[in-house]
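The structure is given below, and queries will be raised subsequently.
Rest of the complex left out; these chains stay put.
When the chains are written out, they are named A and B in that same order, and each has its own residue count from 1.
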Amino acid sequence: MADNTVKTPMLDELEKGKWPSFVKEIKMAAKKSPMAQDLLGQLEQSYNEKIGHWKHGGIVGVMGYGGGVIGRYSDLPDKFPNVSHFHTIRINHPSGWFYTSKALRTLCDIWERHGSGLTNMHGSTGDIIFLGTSTPHLEPIFSELTKEGFDLGGSGSDVRTPSCCVGPARCEWACYDTLALTYDLTMSFQDELHRPAFPYKYKFKMSGCPNDCVASIARSDMSIIGTWRDSIQVNKDAVLEYASKGMNIQKDIVENCPAKCMEWDGKELHIENSYCRRCMHCINIMPKALRPGKDRGATVLIGAKAPIIEGALLSSVLFPFIKIEPPYKQIKDVVAKIWDVWSEEGKNRERIGEFIQRVGLGNFLEAIEVEPVAEMVAHPRENPYVFYEEYFEEDEGEEEEK
Amino acid sequence: MPEAMQERLTDIGPPKYDKFLPPIIKENYGKWAYHEVLKPGVMVHVSETGKKLFTVRAGSPRLISVEKIRNYADLADKYCDGYLRFTSRNNVEFLLTKEENIDPLIKDLRTIGHPVGGMQNSISNIVHTQGWIHCHSAATDASGIVKSVMDELIGHFENMDLPGKLRIALACCLNMCGAVHCSDIAILGVHRRPPKIDHEHLYKTCEIPSVSASCPTAAIRPVVVNGKQSVEVIEERCMFCANCYTVCPSMKLNDPLNDGVSIWVGGKVSNARHEPMFSKLAIPFLPNNPPRWPEVTTAVKDLVELWAKNARKYERMGEWIERIGWPKFFRMAGIEFRKEHIDDFKHAGLTFKRSTHLTF
């Protein structure tokens, strides 16, 4: 069935238009790969029938690893035998998604030998995705990859491939070294990454400043977002330069400050830093004039996830500010405690964010031995249903509290 | 009896309000053009017709004797052709048409011990409830605390020296009859021990299923004690709301040793600028210390002064805290943040800080 002349009138439509076409990519791959060819055929059928043609994933993988491969089988194997197996491989990308042309070509060569020649650069979690191969190729791919210095990413109930923004490599606002931390955590947690043993997945994402260019607060169980504790660095002349070039400092900057902590008298920009929320807006708009302070570190947040099952969550503050320096002890210590508690008491398929909601943040903090601080909440409780834990005993008199 | 029933008036409803409206109001009803606050506790409403109505507002303890009401009536006769009203915060308002009567009235009010004020950017009366005066549920007294706090704050009642209005309310238990949950500062009576169950009487006085159902945290289960149907409370699930007691007298929570008061801040009701907000927990527990509850009065006074000093013009307590952030509020107020402050009820997750908007 899978011949090179299969008609794909629907998909051909998607070769038109100015945005680069994934159909062209598949067709490009299909020149060499029968898998890509059959993918095209099956996809055309999906477009006609308005339904996917993949079966519920099966468990496949490489020896000794519990994740990194997503098994996939066509439900039309007779019609499209070359995609009867069409597994994807998740390959841990280098932090910051930097490559040399050489490294890319190496990856391409391996994948051309063993798979469809189609990739995602990259998957939503951050991995290099090799899109479509069959079970017998898994081990060879793996050994060729490792020989070239690459390893698999996560899948299943494990640590997922940590990822980070470009950070100090190319950004003036990075408040800590996102790439170094990402690499360090990835290496430290190789076992947890490759051998699922948690109640569910656990994702790390590192952003160098509150702009959060890897969307860590929306999609990682632990979000580490750079910030500073001291005052915004101001270059007064540069402020005046922006003003003289036509920027309306009052309207563009001052009136957009969520903390309402700035004043502009036409000459000087005054920032009441003790009220500044580190939102980045003023810095974003005047990069030449303003910079984050010098006492830099990060806010560590916990618990983001997509909606399934208890509703989507954003990460929330765990440590308002910590210094981020190797060997990253504070982070690793708390991670160890969190995993202990969650592995012990978490339900199957319960993300850490849901777990915290179920047991209560206060109880969770006690379990991981972190002191509650006001920064952890948007506001204190509104309901009066307080589980008071201190009280007086009749015979003790009023002096001692429990 | 049938005869009695027949002549008995029922369902007549309250007197129609217009029977009690002074002529100036009847004539200018709906025609008021603007008002001005002339001095603390005194304002004038000017009608489109040019007519002026003066209002003098006097503080009241709300719990008043018929003697006092007759005093009010006498003053109304003397200065207002017999017309007066009460406010939604239980102050009394004298409605004058003669400007020259204002000062004599104020003088007479002072003589009988009633301060004039509570208008505009001031602290008005404390909305409150029954306490030990009349309610079985009370975890604290109402009138005693209100009196003690207002004695401290009367300067802000008699002057308009604050950034905006500040509304204080008190409820003596979680039923919150004072609807304190949207107050700038709320004083709330709290229990801290689970119900003490009277197994001897429970089966006679209470329906076991409705008792179990009454508990928001499902802490109550049926059990048999000494051969009698009763209930037990899983203590670590109890958060002392006393809803079980409301439906069942045999589950008393009142406890002299552990009852007391919590302080909540930052609520508001009006739609002015910011939408209405609930109050949030500031101080989880202060002891009942009659007759003057010094810990409570000090705490409230400190909060008022902190806000008064730091808020911008028009900023209500909650608006101010929203601008500076709760962590900063806790630091400025010198209040320790504790586990109790963290919500753990149904929507707790939504109160977690889901951003990096932090001050240091």
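One rule holds in what follows: contacts are C-beta pairs under 8 Å (C-beta built on N, C-alpha and C of every residue); 3 or more make two chains touch, one makes a residue touch a chain.
The shown structure was predicted, so the numbers you read here are calculated from the model rather than taken from an experiment.
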{"item": "Number of copies per protein chain type, counted over the whole file", "value": "A x2, B x2"}
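Methods note: only the chains that are shown with their structure count from here on.
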{"item": "Chain A-chain B separation of Cα centroids, rounded to whole Å", "value": "47"}
{"item": "List of chain A residues in touch with chain B within their complex", "value": "210, 212, 217, 225, 227, 229-230, 258-260, 274-279, 299, 301, 303, 313-317, 320-321, 353, 356-357, 360-363, 365-366, 372-394, 398"}
{"item": "Residue ranges of chain B touching chain A (in the complex, touch as defined)", "value": "174, 176, 181, 188, 190, 192-193, 216-217, 236, 238-241, 257-258, 262, 264, 266, 278-282, 284-285, 287, 323-331, 337-345, 348-360"}
